[in-house]
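Below: one structure, written as structure tokens.
Only one protein chain is missing; all other protein chains are in place.
Per-chain numbering from 1; labels A and B assigned in written order.
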Amino acid sequence: MSTQNTDWPLWEVFVRSKRGLSHSHAGSLHAPDATMALRNARDLFTRRGEGVSIWVVPAAAITASSPDEKDPFFEPAADKTYRHPTFYTIPEGVKHL
Amino acid sequence: MTTAPAAGAANETAPAELVAEFDAVVAADGRIEPRDWMPDAYRATLIRQIAQHAHSEIIGMQPEANWITRAPSLRRKAILIAKVQDEAGHGLYLYGAAETLGVSRAELLDKLHSGRQRYSSIFNYPTLTWADVGAIGWLVDGAAITNQVPLCRCSYGPYARAMVRVCKEESFHQRQGYELLYTLSHGTEEQHAMAQDAVNRWWWPSLMMFGPPDDESAHSAQSMAWRIKRHSNDELRQRFVDICVPQAEALGLTLPDPDLRWNEERGRWDFGEIDWEEFQQVLRGNGPCNEQRLTQRRTAHEDGAWVREAAAAYAAKHQTDTGREATAV
């Protein structure tokens, strides 16, 4: 029994939990196409009113940074402390800054 | 995110620095994420465990769904449908977590259907009366929650996140079961007897859900070291017994164990010997419902093949359909 050719593709689901917040990753599911993926996502991830908006994205369409590139990608940001407000000393008593 | 593992790296000869980094993350109680390097055995253990867990959710729908058409009030009918539906949902969350490890759901289902992967033995017992629905909620879900809460802190990120969702949703499962039994226990004489009978039949199998005693548990030590597992089988079992004894009393029902007594010294309840021979037999496929459960699952899957094929064929014909209802921003 071969099921290979009829396997539905995998979709990643992103849910906006309420207005004002961005969509965040909720999980994944299988669906034959985008229309059904949205509906399945609605049934699966918002049964208890957890969302006001849903995105579905084919898992295969996502390009992710690789853990192997972690150092060149993310470490250079670590020593640039001058990007953070706490880097600077402000004379005592100065407000609204 | 679901992404296939960095394939093929000869894991036995993995660079020491990768091993060291993995060990450091686990030791610091951090989370391993799908694309991180991980030992092959860690991956294999997780796939086995998450798949078994997912299979248990979907096979576990059957004993309760057995009563949906006979639920004795509309309120109970709605609760039961919602609960069994949650179990399908939990199965889906867990299959999703397993798929981040580089296996497909189709592969896992195939292994379930062909008996190469297991599900929890508890679902190989029949639901003979309505009270069994309550006993499953109270005892089986109670045991499951005892097992699952520590998994929310499991070292593998997607599994831990799935378990957070599962545990949050599952809190109503146990309470509805307890409420159901309480109503029966305080109802007519026949209802009370029905509740007691169900507890008598489900108590011991529930204790078996924690797995074999620690000194016989094949995978425990390694899983603890990897922080997939946080507590030993016997510890969790004891915790469950300690929780259930006062709950049974409040129900007005007894637990079928003549050796159950308070141990002042340990500050815990002593309980009787579990029939591990029965456990082994059910595990080997000789339980009252093993064949029936698998047959129903296989039949549903096979009967549904033409539906899945139809939707796939339609999608292939209508590839321009993006399903988009608004440009995503």
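Operating definition for what follows: a residue touches a chain if its C-beta (ideal position, glycine included) is under 8 Å from a C-beta of that chain, and two chains touch if they have at least 3 such contacts.
Going forward, contacts and distances are computed from a predicted model.
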Choices "ABC transporter permease", "Phenylacetate-CoA oxygenase subunit PaaC", "Response regulator transcription factor" or "Putative glyoxalase superfamily protein PhnB" - which one is the UniProt name of the chain not shown: "Phenylacetate-CoA oxygenase subunit PaaC"
Listed residues B:R76, B:H113, B:R201 or B:R237, member touching the removed chain: B:R76
Among B:S104, B:S217 or B:Q296, the residue in touch with the chain that has been omitted: B:Q296
Positions on subunit A where the hidden chain makes contact: 8, 29-32, 35-36, 39-40, 43-44, 47
Missing-chain contacts mapped onto subunit B: 58, 61-62, 65, 68-78, 81-82, 84-85, 88-89, 91-92, 95, 130, 180, 183-184, 187-188, 190-191, 296, 299-300, 303-311, 313-314, 317-318
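The rule is simple: only the chains that are shown with their structure count from here on.
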Interchain centroid distance [CA atoms averaged], subunit A/subunit B, Å: 27
Subunit B partner contacts - residues on subunit A that touch it in the complex: 1, 3-8, 10, 12, 25, 27-30, 32-38, 44, 47-48, 55-56, 59, 62, 64, 66-68
Residues of subunit B touching subunit A in the complex: 1-3, 6, 33, 35-37, 85-86, 89, 92-93, 96, 99, 104-106, 110, 161-162, 165, 169, 302, 305, 308-309, 311-312, 314-315, 318, 321-325, 328
